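Got a structure here, written out as structure tokens. Questions coming.
Complex shown without one protein chain; remaining protein chains in place.
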Amino acid sequence: MPEQKNPHQGPIRLAIVGGGPQSFIGPIHQSAAVLDRKFQIVAGAVSSDPIKAKAQGVAIGLSNDRAYASVAEMINGEFQRSEADRIEAVAVMSPNDRHFPDCCLALQAGLHVICDKPLTHSVTQAQTLLKLVDDSNLVFGVTYNYSGYPMVRQARAMVKSGAIGAVRMLHVEYFQGGMATRIEDTELTPKLQWKLNPERSGPSLVLGDIGTHAHHLASFVGSSPVTQVSADVGTVVPGRTFDDYAAIQWRFANGARGMCCVTQAAAGAENNISFRIYGETGMIEWQHTQANYLRHAPLNEPLRVLGRGDPYLLPPAVRATRIARGHPEGFRESFANLYSDFAALITEKQNVKAPDRLAHDLPNIRDGVNGLLFIEAVLKSSHSDGSWVKYQSV
Amino acid sequence: MPEQKNPHQGPIRLAIVGGGPQSFIGPIHQSAAVLDRKFQIVAGAVSSDPIKAKAQGVAIGLSNDRAYASVAEMINGEFQRSEADRIEAVAVMSPNDRHFPDCCLALQAGLHVICDKPLTHSVTQAQTLLKLVDDSNLVFGVTYNYSGYPMVRQARAMVKSGAIGAVRMLHVEYFQGGMATRIEDTELTPKLQWKLNPERSGPSLVLGDIGTHAHHLASFVGSSPVTQVSADVGTVVPGRTFDDYAAIQWRFANGARGMCCVTQAAAGAENNISFRIYGETGMIEWQHTQANYLRHAPLNEPLRVLGRGDPYLLPPAVRATRIARGHPEGFRESFANLYSDFAALITEKQNVKAPDRLAHDLPNIRDGVNGLLFIEAVLKSSHSDGSWVKYQSV
Amino acid sequence: MPEQKNPHQGPIRLAIVGGGPQSFIGPIHQSAAVLDRKFQIVAGAVSSDPIKAKAQGVAIGLSNDRAYASVAEMINGEFQRSEADRIEAVAVMSPNDRHFPDCCLALQAGLHVICDKPLTHSVTQAQTLLKLVDDSNLVFGVTYNYSGYPMVRQARAMVKSGAIGAVRMLHVEYFQGGMATRIEDTELTPKLQWKLNPERSGPSLVLGDIGTHAHHLASFVGSSPVTQVSADVGTVVPGRTFDDYAAIQWRFANGARGMCCVTQAAAGAENNISFRIYGETGMIEWQHTQANYLRHAPLNEPLRVLGRGDPYLLPPAVRATRIARGHPEGFRESFANLYSDFAALITEKQNVKAPDRLAHDLPNIRDGVNGLLFIEAVLKSSHSDGSWVKYQSV
Partner (left out) sequence: MPEQKNPHQGPIRLAIVGGGPQSFIGPIHQSAAVLDRKFQIVAGAVSSDPIKAKAQGVAIGLSNDRAYASVAEMINGEFQRSEADRIEAVAVMSPNDRHFPDCCLALQAGLHVICDKPLTHSVTQAQTLLKLVDDSNLVFGVTYNYSGYPMVRQARAMVKSGAIGAVRMLHVEYFQGGMATRIEDTELTPKLQWKLNPERSGPSLVLGDIGTHAHHLASFVGSSPVTQVSADVGTVVPGRTFDDYAAIQWRFANGARGMCCVTQAAAGAENNISFRIYGETGMIEWQHTQANYLRHAPLNEPLRVLGRGDPYLLPPAVRATRIARGHPEGFRESFANLYSDFAALITEKQNVKAPDRLAHDLPNIRDGVNGLLFIEAVLKSSHSDGSWVKYQSV
């Protein structure tokens, strides 16, 4: 191992972008980041409204001098601090349209970045970020948090180890109910104001919000990228002007095929994402509503239900588990596992610790770009009478 | 009520076609037919092999003089008996290629018919049968048995009563595992000999075997026909020469859309058919593995699990239930409910009993034709790069 | 094998006692008896009211000359028929107080008997029947039907084969809701008229009705009799004059212990009986609501869910299954499996067939007696402040 320059003392200093008091996902990111004591949140620009940002930063516990009005101001302020004191990384949990400019600023300032999905609005923006990352020595993570669940990592590891043989079919479904009614006719919350505005949320709400999760989950557990899609995207709630439904047939590089359905207009649905993957010799299934379990049906043998924390699990699942079996972990810990990987990759870059091979499963800039390529291909097919669209992931 | 001519004494006299000792589905049909004492099986031609048919008929309990070598011989023999003694109806449970000729003979002889699915090999054959039925005063049922489950009938009744408002999405899945391995390389059972021979089983094995079930189930619970499909049909087991996989996007006359996936190559799968139907105000879900229950998720209320035999069920579910709640019924009773409807429709024709409106939910000749139209459209779309194919049900 | 005297032609000729048109359990017994074509129901005395018995017998399909007014009359009438024509066995499905006299008459006439539970009202009566059976060459079965479920038989076979090592704990629960409200204040159905009358139903309704099922299930799957109980029996519905609740701690001859709770006053409960059995190296669990599955949790391995019809099952489960995996069977088939065993034991007595070792798992006269011994011990403990009561099964 090369000589250790600048060995790190204590937790990595993290700034947050977005995640103010009214944010849904902000508190999750923040508690997840510190859960394993690998980060401390020391600064932030928690609103895109510069007037509110400072007060809201203090309100969620930032010190007065490090609650900033904007990302630009934050970078400026932090770099006036000593190297041992200033922020090292940025966590972006702002509205979608802020991802691209905020990530650019952070990367250009030499900061490691972890960003919520979808990465950007367009493939072009995403590729710009990819270039910035590739030209740097920085870590870039994307919080496709479902890949942080221990039992999802177990599924991926089992598939890679051949537990079900060659993959033949891979189905993913993500159903939410939040847009089952015409919420667009109600008084909009701040979150809905940007979500329902395509200028701010991106070209297809349902694909950006949850389609990218479904797509990443499929490529993650199957370890093979999507190469073709035939899709039907639209609205199931009459008179709606944004997409709330996408049905997709997909094919993967490894020859597998399957179906993907995502919708936010499923009345009565929980936030349930699930996958089933069928191979030559068995099936593996996971559902978010029972996140601590994984179902494995080997051909001609009893169905097996694997439990988080159990002694027979593979290393990627074991290392993503904090509490013994029978003590459920949840959504927060799925994010914490991504933050833990993010920390490991940063310390690896800082030559503080030997590389942790498994931390490299953290969704990265390429996964972010692929999400945008997927959205583009799906929309293209849907606009072409469902014809198959081929594309190449990065 | 009109004058009763020829009032019926005792159970209806039924002949079976197919369903010999090695048949899988035969014993189900036979025990289902007699379960409610509405039919008695008095005759049969239980093999398409005339040499075996007679001995096999005796082996399964037919009397020596009414175990026939062929359907033609049976009709000939029976019509030499008195009207009060001869068969009144025929149940066809023979291999697929026998459905068309056997049904033709039975209808031409003036016998009521209940036939297993798929109705025929082709749309043309199906329409020929339709004309025969329409020109007669005969009952014709098709054993899409999943529509015989009480909780499926409850689902249909709830949808019709507006329990979930206008239907928006309807997904059906039917996964089997029997062809997950290359059974075509093993010594073929008699059943597989005809199944794996397209001359005998029809143009697309997976669509005929289980796709027609999925299609009927969707139109049954949603009370609206499929009008368009975009499909991907093929094989997921390498080197296979028959279809084992079909992924379908469909749209219904009522504006709903959704996905349908059927495969017989799902390693580790049970014989699980399921549907989920989302409306404006809620979701209804049923799975064959938990056939005695129905899940209903009303918008913003707790999920409800309805149980067969419970006191709040609607009439179509109540009348399809024999045993009190908590005493599971199964596959056999799903067929028995169809046979019970078949009997009710026959006695209605015979003017013995007042019409039972609910018995008319028995899948009929038009449902049989529509299954063939669906297969045709799905294959056409799959051969046209997934383009949408529109068609008109009968 | 000894010379075959009187080789049997066709199904065994069975008479039914009780099971008229209003009976709940009657149609189950009757359809179960004939399901596998091993019996034909040729005669019966279907009501304990001689005035109704004949007409009701005809109403459920008996021929006019073999629908009898009473058991005595039936035996008299049948024995005037030729040996090749008269009844060979009797199935008793009458109210509890009729079991003892009806079984006595049948046994004394040399007829094989299968009788519903509880066997009798008292230990003394039960032992009288035991002596009659032991002094004869007759088969006597008791329809503890839960032992007829294939997955219950699988559990028993697994325990016997050592799949979970020595048994340490065995818990059984049977909760029904039918008496959660004060049905005694409503107009009583014929069934409730005798059930709520201790003169007719026996000393403790809940113990006779469902406690005997729970007790038999425990001794069946654990293959070890109960030797001690400490119990609390009473009513949970205020002001009620019959038992609706029994909580029991029990110990088994093999050293295992556990709890048993039975109640008919569980508002909201289905007819759910379940067991869990813990051994040195794992757990096995079954619930009636999911009767087609068995859960096996081996120590430090994934939970396994075994499915009826699956290829890895043990012989006692395989032979009790008619339909392939994924095609649910239910309550009716659990009775049919007992009837099938009953037939096998009869043909064994008749020297028609070689013994089928597995058919001997049919609950027999000793299981019937043990049910009464259990009731007696449980009531004694409950009346003695919960002190432990030891007793010896037969």
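Going in written order, the chains are labelled A, B and C, and every chain counts its residues from 1.
Keep this in mind: a contact is a pair of C-beta atoms (placed from the backbone, for glycine too) under 8 Å apart; a residue touches a chain by one contact, two chains touch by 3 or more.
Note that the structure is predicted; figures quoted are calculated from it, not measured.
**Q** Looking beyond the chains shown, say which of C:G77, C:P101, C:P203 or C:P298 touches the absent one.
**A** Hidden-chain contact among the options goes to C:P298.
**Q** Given that one chain is not shown, which residue among C:R168, C:R200, C:R366 or C:K380 touches it?
**A** C:R168
**Q** In the complete assembly, which of A:R200, A:R332, A:K349 or A:R366 touches the absent chain?
**A** A:R332
**Q** Which one touches the absent chain: C:D36, C:E184 or C:D232?
**A** Touches the omitted chain: C:D232.
**Q** Give me the subunit B residues in contact with the hidden chain, please.
**A** Considering the whole complex, subunit B reaches the absent chain at 296, 300-307, 310-312.
**Q** If the missing chain were put back, which residues of subunit A would it touch?
**A** Missing-chain contacts on subunit A: residues 24, 27-28, 31, 35, 37, 60-61, 176, 269-272, 288-292, 307, 322-333.
**Q** Please output the residues of subunit C touching the missing chain, sorted low to high.
**A** Touch with the absent chain occurs at residues 164-165, 168-169, 171, 177, 180-181, 230, 232, 234, 236-237, 245, 247, 249, 256-259, 261, 263, 265-269, 278-283, 296-299, 303, 385-388.
Just so it is clear, only the chains that are shown with their structure count from here on.
**Q** Let me spell it out: compute each chain's centre from its C-alpha atoms, then which one is farthest from subunit C's centre?
**A** Ranked by distance of C-alpha centres from subunit C, the top chain is A.
**Q** Can you compute the centre-to-centre distance for subunit B and subunit C, using the mean CA position of each chain? Integer Å is fine.
**A** Going by mean C-alpha positions, subunit B sits 35 Å from subunit C.
**Q** Just curious, how far off is subunit C from subunit A if you go by their C-alpha centres, in Å?
**A** 56
**Q** Just how far, in Å, is the C-alpha centre of subunit B from the one of subunit A?
**A** 45
**Q** Of all the residues in subunit B, which ones touch at least 2 other chains?
**A** 269
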